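Here's a structure for you.
A single protein chain has been removed from this complex, and every other one stays in its place.
Coming up: subunit A.
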């Protein structure tokens, strides 16, 4: 019991996490036929809501260029992305509960809220023009031998560098 607790409680080294992620991604591709990606799911959710409240999405340039729409038998809940997103949330909830470190976190300040929302919008916009987030356009793109994964990776580091400079100077 003590040993098991160590596994739940102690942070795992990054390289172990990396190997596990890689293996799981292989299984996902093998059994589902798609490798790990997520951010398109949020597009589904967002566009579903906009569609329901009567926004004409067909006239949007994005949707005239990309076929990010539900396939024949898919619905808001029953599609690859929604299942993956919900599974990721359940998985992380499970691991934090095992470690008994679950905690509801508050918003610290208005500044944190503003930068959080602003950053989220930038990231969401970025995923659409880069064909995915760090999962779809990097983590799954490189093993599928797509050049765009490498381009994404290089600029992700450039972005992280610039972002941390901005963070230290203006936000900290």
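Going forward, a contact is a pair of C-beta atoms (placed from the backbone, for glycine too) under 8 Å apart; a residue touches a chain by one contact, two chains touch by 3 or more; residues count from 1.
Here is the rule we go by: contacts and distances are computed from a predicted model.
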item: Candidate names "Sulfurtransferase TusA family protein", "C-type cytochrome", "Glycosyltransferase family 2 protein" or "Cobalt transport protein CbiM"; UniProt protein name, chain not shown; value: "Sulfurtransferase TusA family protein"
item: Chain not shown: contacting residue from A:30, A:107, A:129 or A:147; value: A:107
item: Missing-chain contacts mapped onto subunit A; value: 11, 96, 99-103, 105-108, 112, 164, 167-168, 172
